[in-house]
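One protein chain is absent from this view; the other protein chains keep their places.
On to chain A.
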Amino acid sequence: MSARRRLLRAAALLAFLGLWQALTAYKVEAWVRFDHLPTVLQVADALRTQLGTAVYWQDLAESLRRICTGFALAAVLGVTAGVLTARSRTAADLVGPVLELIRPIPAIALVPVAIMLFPENEQGIVFITCAAAFFPVTVATRHAVRAVPPRWEEAVRTMGGGTGRVLFGVVLPGALPGVVGGLSVGLGVSWICVISAEMVSGQYGVGYRTWSAYTVLDYPGVFVGMVTIGLLGWATSGAVELLGRRLTRWLPTAPAGVRG
């Protein structure tokens, strides 16, 4: 990234923080009211204090563990379901209707189901996180697999390649750019759901801590939670993007100016 773009990005971030500080420090009331919101400096102060506590890092680790488990499960299950339904009519007929019926249900609405299904809260939260990412990954994989040019498969088959070779040597790598897109979206939804699930039923975790700060009117604490969620989401989706770009270097490069 050029120095100019770095500068621009830093300036935009600073301007946002500056505006927030100004609105809250002067307790602006113009229909929306900023008088109860903590200032940037108060949040920074609270964050600095919390960074020194073990419980902050424990929450962070818990949330990360949940998202990693749930998301990894969703990636494996979603890619499998996507490939199966795209490649096999029988699989599409067997699994398709059930998936389409469950898909519109927001993952967070599955909280009661999770509580009834799993003996422990912990497993329920991972289940919800997984369910959240599963559908974007499945749908993206299905589309990507269908979009793989049949020529690549034909080439490999006329070289004597069997089903396994076609699947792992053509379909999966060929669909990868689309799958990465699905993983990116899925991860975002996963974060929304892990935080929400923690707020409802967690005993640790960033979401739980954020909500419990709210219940004791610790507003800077709420914002520390939000900032933490934002940073975690940013870092993890950045990691997925980076991995995706590494794996799909063979793609034709986008015209300059569109590139991330």
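Points worth noting:
In the analysis below, a residue touches a chain if its C-beta (ideal position, glycine included) is under 8 Å from a C-beta of that chain, and two chains touch if they have at least 3 such contacts; residues count from 1.
We take it that contacts and distances are computed from a predicted model.
Choosing from "5-bromo-4-chloroindolyl phosphate hydrolysis protein", "ABC transporter ATP-binding protein", "Putative spore germination protein KA" or "NADH-quinone oxidoreductase subunit", the protein name stored in UniProt for the chain missing from the display reads "ABC transporter ATP-binding protein". The missing chain, though absent from the display, is touched by one residue of A:87, A:165 or A:245; that residue is A:165.
Across A:64, A:91, A:156 or A:192, the single residue that touches the chain missing here is A:156. Annotation for chain A: contacts to the undisplayed chain at residues 149, 151-152, 154-161, 165, 169-170, 173-174, 176, 248-252.
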